[in-house]
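Some chains have been omitted; the remaining ones sit where they do in the full complex.
Naming follows writing order (A and B), and every chain is counted from residue 1.
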Amino acid sequence: MNPLRKHILELWSMIPFIGDGSWLHRHIKSNQLYLYNLRKRRLFKLADNVHFMGEVFSAGEKNISIGAHTHIGAHSIITAWDKTLDGTTHQPSIIIGSYANIGEYNHITATNKIQIGHNFLTGRWVTITDNSHGKTDYGSLQIPPLYRTVVSKGAVIIGDNVWIGDKATILPGVTIGNGSVIGANSVVSKDIPPYCIACGNPAKVIKSNSPEKDD
Amino acid sequence: MNPLRKHILELWSMIPFIGDGSWLHRHIKSNQLYLYNLRKRRLFKLADNVHFMGEVFSAGEKNISIGAHTHIGAHSIITAWDKTLDGTTHQPSIIIGSYANIGEYNHITATNKIQIGHNFLTGRWVTITDNSHGKTDYGSLQIPPLYRTVVSKGAVIIGDNVWIGDKATILPGVTIGNGSVIGANSVVSKDIPPYCIACGNPAKVIKSNSPEKDD
């Protein structure tokens, strides 16, 4: 350990009470976070030039591949759960292509499979999930949500050159084709073909393109 | 005061100018926040094992009860206003049951009453409000919004085992029954019966359950 860092830690140890949210508590947390992040980055399958633009929280890194020249926005959360609180196990994978630019505060969570193509662009507060907290029959809904059996309706597959606006949500089992644009605040619950503009809650295609009808 | 903390504060006092956002400014703020939070926690009606998972901003803590074994996500804001900028006074209450897991960045604000059952689960960026910035007649809309008379259309009552997805908003006067699920990005403006799945903006029931039709 670096002598100054050691000295600082010794000073800290003199403090009888280090409360939640205190300056010293934060610094200790900050150092722990640093070591934690360093260790975590090694766990991911990262190509060259993957940039975490701030704190990125994650779980299941060995099942997460991120392509080259990619930026992951600060405060984003990427989790591939191989075990959930209900006790079930999963074989999740998250695969993000090259040259992705994921905005700040994105929330990507898998128990099954989320596969994203190249040149992906998202705004802020985008949610992408392939799973949900349990079935929706009467019996399941009487269990505390956190302890319901986590289920996946299917993989999320997103093509190349897709752009997703601020606050949109992509739900389980959805495929979004190459080049499509998802408007802000949209909720994508069904497949979106390639080269389409989709928006709304639930999202509907408001413009579609094909090579023939190109303007 | 702890001698080291005292020494640090003395060092700080040597600094002629501590600007907004500077390191030192932040540390002072951080210490103030610490003391502030310690004091605040004492003001709340907290059961055992209530965990604030980071900074939680609050107002009107004496009117906020939080049940046992509860986690409140970082960056959440819980406010029970007994006075608002328009000069009116209120008798607000926020009651959260046991084993709640409130996600990060939630926004819960009351001037009337928000009552939430046990085993509550929310995603990120969920808003729950029982009040709004004024009436919507022509005269009111000519007043600056912050100075309109804050009004509540009614209490928000949420049953047990309710799960609310990312970015959903629960509006004033709404009751959500036991076991119901509110989809991501939904805006709940009307009552949702028990054991239902509701989504959309405004939210509509897309699946309902009863003991008879259980699958």
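A few notes on this one:
We take it that a residue touches a chain if its C-beta (ideal position, glycine included) is under 8 Å from a C-beta of that chain, and two chains touch if they have at least 3 such contacts.
Everything numeric here is computed off the predicted structure, so don't read it as measured data.
Shown are 2 identical chains; the number of copies across the whole complex in this structure file is 3.
Note that only the chains that are shown with their structure count from here on.
Centre-to-centre separation of chain A and chain B, using mean CA positions: 24 Å. Residues 2, 4-5, 27, 30-31, 33-34, 37-38, 52, 54-55, 99, 101, 105, 118-119, 121, 123-125, 161-163, 165-167, 178-181, 183-186, 195, 197, 199-201, 207, 209-211, 213-215 of chain B are the ones touching chain A in the complex. Chain A contributes residues 11, 14-16, 19-23, 25-26, 105, 107, 125, 127, 133, 136-139, 141-146, 167, 169, 171, 185, 187, 201-202 to its touches with chain B in the complex.
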